[in-house]
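The other protein chains are all here in position, but one chain of the complex has been omitted.
Naming follows writing order (A, B and C), and every chain is counted from residue 1.
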Amino acid sequence: MNAKSSQQSTSERASAAMHARDRAARMLGITIVSVRPGAATLRMTIREDMLNGHDVAHGGILFCLADTAFAHACNSYDEVTVASAASVEFLKSACLGDTLTAVASERTRGRRTGVYDVEVHDGEGSLVALFRGKSYTTTGRVSREA
Amino acid sequence: MNAKSSQQSTSERASAAMHARDRAARMLGITIVSVRPGAATLRMTIREDMLNGHDVAHGGILFCLADTAFAHACNSYDEVTVASAASVEFLKSACLGDTLTAVASERTRGRRTGVYDVEVHDGEGSLVALFRGKSYTTTGRVSREA
Amino acid sequence: MNAKSSQQSTSERASAAMHARDRAARMLGITIVSVRPGAATLRMTIREDMLNGHDVAHGGILFCLADTAFAHACNSYDEVTVASAASVEFLKSACLGDTLTAVASERTRGRRTGVYDVEVHDGEGSLVALFRGKSYTTTGRVSREA
Partner (left out) sequence: MNAKSSQQSTSERASAAMHARDRAARMLGITIVSVRPGAATLRMTIREDMLNGHDVAHGGILFCLADTAFAHACNSYDEVTVASAASVEFLKSACLGDTLTAVASERTRGRRTGVYDVEVHDGEGSLVALFRGKSYTTTGRVSREA
């Protein structure tokens, strides 16, 4: 197995282990579309119980999807990594039944800290939210955290 | 009824109307402790289905609480107001069973836009997260949106 | 002249007009490398009077470069556009004599508001800062503001 495919299988193993334990992501019906070193694509469909008082998707629920995509991207090296901060721009409302796709990609990664950007699009390809997360790597392997 | 108590009852009416329709907040067990013009205090207890792959409260779920407190503060004038952007600092993990309190307060409010800060503390009084939200006021009354 | 070259000359005219009036950018020795619709590349060399109390480039001065690149990108349609907010990650110190390059690019642009990202690199190609700016378009032409 060459270096590239080894890194890829590391990412997939870390992502699978994390998702198996991520009860919040499962509660929200988030699915992992793909993961690779420094990047991840996730999906979620807006349900009735995700709507806010203005009858659109709750901003916090959109944030959950983006934040989870960020987590899969920054944990893709199988080193336990947490979010230290994040910011989000809400650009367009998402509605009941919309299937949203979040694409996370690495902007920079140092020894301890990193910056990741996430774009959330709806089913028509419109940009719903822009998210930027700051990561902090602690110790341990994601795949062995159990 | 004087001006102050009239403003207070406006805030309570808007908050109650919004919360009654906020299915995401109900799904998360968020309760409204108090609301007044430009401010709101909300509470949520971390459940098993709010934990992430690192076995602590999912950052997105913490964000949901802070964002909902922000929504009650910025809609407290009974003018329909949405979040345009937000940022959050994650300072301490929250764990299963922790009851978190989010206190939202207004930093500035113009004709259309405002800035609100939210502090989230755990049951021991430790600061879990700092949130800053930017609001945008559209048209209509929160209490008549139904 | 086709549509593309017409848009390009609009961007160059707006940028030149803005830079001619931008006394702060001149004071800091900022130069415009290139501009096109939604994007701009600027440069600045760290001088002795740009150092802070820790003997590296003042974070505010780095911000000035990034913010100016953002201004040229978001004003490149020749519609007067201002910054409503910005965030910056400081990743690496810049030192006396470093020539920094800021590349601004558009992430999204609506009727009134937009989001622009700026990367600042030093002369060795290391990433010094990541900046994200939020723009708000008012009225009037940049090229006729005089």
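Here is the rule we go by: contacts are C-beta pairs under 8 Å (C-beta built on N, C-alpha and C of every residue); 3 or more make two chains touch, one makes a residue touch a chain.
Nothing here was measured: the structure is a model prediction, and the numbers come from that model.
J.: Which displayed chains make contact with the chain that has been left out?
T.: A, B, C
J.: Out of C:G60, C:G97 or C:G110, which residue would touch the omitted chain in the full complex?
T.: Residue touching the chain left out of view: C:G60.
J.: One chain is left out of this view; which of B:K4, B:R26, B:R107 or B:R144 touches it in the full complex?
T.: Touching the chain that is not displayed is residue B:R107.
J.: From the list B:A20, B:C95 or B:L127, which touches the chain that is not on show?
T.: B:L127
J.: Among B:A16, B:A39 or B:L91, single out the residue that touches the unshown chain.
T.: Touches the omitted chain: B:L91.
J.: Tell me, which residues in chain A touch the chain that this view leaves out?
T.: Touch with the absent chain occurs at residues 84-85, 87, 113, 134.
J.: Name, in rising order, the residues on chain B that touch the hidden chain in the full complex.
T.: Residue positions of chain B that touch the missing chain: 87, 89, 91, 107-108, 110, 115, 117, 127, 130, 132, 134.
J.: State which residues belonging to chain C touch the missing partner chain.
T.: 17-27, 48-55, 57-61, 63-68, 71, 75, 80, 82-90, 142, 145
Operating definition for what follows: only the chains that are shown with their structure count from here on.
J.: Which chain wins if you rank chains by how close their C-alpha centre is to the centre of all protein C-alpha atoms?
T.: Central chain is A.
J.: As a quick test, compute the distance in whole Å between the mean CA positions of chain A and chain C.
T.: Chain centres of chain A and chain C, defined by C-alpha means, are spaced 30 Å apart.
J.: Which residue numbers or ranges of chain A touch two or more of the other chains?
T.: 87, 89
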